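Note that one protein chain is taken out, while the other chains of the complex remain in position.
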Amino acid sequence: MSGNGTSCHPERSEGPLKPQERSLAALGMTRRRTVLSGALAITVVPLSTASATPDAMAAVVKEVTGGAAVREARVKLDIPPLVENGNAVPLTVSVESPMTEADHVKAIHVFNEKNPQPHVFDARLRPLNGKAEIATRIKLNDSQRVLAIAELSTGEFVSGSADVIVTLAACVEDPS
Amino acid sequence: MRGARFLAVLLGALGAATTAHAEPYVVVQDGIPKPIAAERGDPGRGRAIVANRSVGLCLLCHSGPIPEERFQGNLAPSLAGAGSRSSESQLRLRIVDAARINPDTIMPPYFRTDGLRNVAQPFVGKTILTAQQVEDVVAYLVTLKD
Amino acid sequence: MTSRAAIALLIAAFAASYALAQGSDDKRRSGYQDMGEALQKMQDDDSANPGMLFVQLGRQLWDKKAGSADKACADCHAIAVMKGVAARYPAIPQGADTPIDLEGRINLCRTEQQRGAPFPPEDQELLALEAWVAYQSRGEPIAPPDDPRLAPFRAQGEALFRLRRGQLDLSCAICHDDNAGKKLAGATIPQGHPNGYPVYRLEWQTLGSLKRRLRNCLFGIRAETPAWSAPDYVALELYLMQRARGLPIEVPAVRP
Partner (left out) sequence: MSNVLINAPKTAKSGELIELKALIMHPMETGFRPGTNGRIIPRNIIQRFVATWNGEEIFSMAFSPAIAANPFVSFFVVARQSGTVELHWTGDEGFDVKEQVAIAVG
């Protein structure tokens, strides 16, 4: 039913999309999907999952930290400020740390504000990692802030964040 | 003229499911002086159509004074000041069928179905915008004064 | 499963090669040159380029016997012989009179030599084999054959490139010749060169063929997409390869 066309534009689903839904669609992560028959928008399929929001992100951050204070320090996110497609955004997180038994990074947690879920990943590190730096690629469904929180062996939490602009892709796929 | 208006009403009621047996509008010089839909165009709705990248598609190619839409195209002139540069009648024809003014235009024909090749099945015989949507967009564009 | 393919970090660094290779009056640009630095790095670093997973899969399949003839590609061809092949296709196979593209060539071997069922369009194994073959030509300039029999097909491809179509009444040329480099919404319109196919497109989150890409464009302008087997695609590909003559093969390219 969705072999119906869309146009040369970011949204593969065709109905009016809210700004944050736009690149959700580009990601194929639309919560609402409007199927077009000609120019007649007919079907709306809601998806029950609540989207991540700054509030939802704050809530999961609290789960991770147990409510402990988080100091903005020592954590650096290397992520392109502007990406052409949110489906695979390269991200490197590094934490200034001697990585000794006495003082090392135990975990790095990454969160986002606008994907369907606030969690991105949780990594466990040890002194033998030598360097508290990890790289991966993540999906971002819209321009948003990405937050990394490091849990230190001292029990302290430190954080860093970065804003990423996801440009709207132009021509996307026939979903059929 | 009344017949054209009547047809436009009918088309409006059918959404965009236009099978344009007859042109529901009359071109006079470089414009379409009379509205092609029964209901007056609404500038607020028109702005929403222009801003919507899957309905109006306008901002894919044009930029416009719609600051909340971050990524706007630059293949075509800015829509800012469109209402100063062109009359309502001229704007209407440019949207309905810009090729009537410039055969080489890259502007898609928003309210024409004939003379198109290889149209995908779901769109055959259908216009990009409905008559009412055209009027809403025109109503919005005339408000864009320099 | 895989031999622990500790692929050496092999920076292809097309950025550097483009800076050096092209004269100033050649305005042609690979889509690579229109990408941000992050995506260029993703393509250049073989240990990060997701397309390399498909190249590796293709290498495994190359040696795997298949079909009722129980033959592997490697039983007939040394892989080294494939260098430059992707830079020359589409071409007219021996004994035939119409051109086929590299996928078509692989499927021809599949049915005639291996005596197996042809791969369906966008089949992962087909794309992987194609990527493995085209990878042998990485860095080689596109060099369409001089075969005069190709001319009418190429001309047909050019006509298709310039044909306005679809509900939006657009042609390939309007975007990729006349307006390349400009912004369509947030995206820079590339010149549309075929030098990275099969390409790892982030939009797809997988490897895909030039045909799939062409179909995306047609879909975008609300035009009919010819059947996967239609000769239109090969004709367009012939024209596009001619248009991109001299640009280096980048397989496996990464594109947004």
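Should a chain be cited, it is by its letter among A, B and C, assigned in written order, with residues numbered from 1 in that chain.
To be clear about the criterion, a contact is a pair of C-beta atoms (placed from the backbone, for glycine too) under 8 Å apart; a residue touches a chain by one contact, two chains touch by 3 or more.
The shown structure was predicted, so the numbers you read here are calculated from the model rather than taken from an experiment.
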{"item": "Left-out chain, listing which of the shown chains it touches", "value": "A, C"}
{"item": "Absent-chain contact - pick from A:56, A:134 or A:147", "value": "A:134"}
{"item": "Listed residues A:57, A:70, A:125 or A:158, member touching the removed chain", "value": "A:125"}
{"item": "Sites on chain C contacted by the missing partner chain, in the whole complex", "value": "1-2, 4-9, 47-48, 50, 52-54, 56-57, 205-206"}
{"item": "Footprint left on chain A by the chain that the document does not show", "value": "1-3, 27-31, 33, 35, 43, 45, 47, 49, 87-89, 92, 112, 115-117, 119-126, 128-131, 133-140, 175-176"}
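In this text, only the chains that are shown with their structure count from here on.
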{"item": "Between the pairs B-C and A-C, the one where more C-beta pairs touch", "value": "A-C"}
{"item": "Rounded Å distance between chain B and chain C, as computed from the means of their C-alpha atoms", "value": "38"}
{"item": "Gap in Å, rounded to a whole number, between the CA centres of chain C and chain A", "value": "31"}
{"item": "Junction residues of chain C - those touching two or more other chains", "value": "167-168, 170, 184-186, 189, 219, 222, 225"}
{"item": "Residues of chain B engaged with two or more neighbouring chains", "value": "53, 57, 60, 70-71, 120, 123, 126, 128"}
{"item": "Contacting residues of chain C [partner chain A, same complex]", "value": "35-39, 41-42, 48, 50, 167-168, 170, 184-187, 189, 202-205, 215-217, 219-222, 225, 256"}
{"item": "Residue ranges of chain C touching chain B (in the complex, touch as defined)", "value": "163-170, 174, 178-179, 182-186, 189, 218-219, 222-225"}
{"item": "Complex contact set, residues of chain B against chain C", "value": "53, 57, 59-61, 70-75, 99, 106, 108-109, 116-121, 123, 126, 128"}
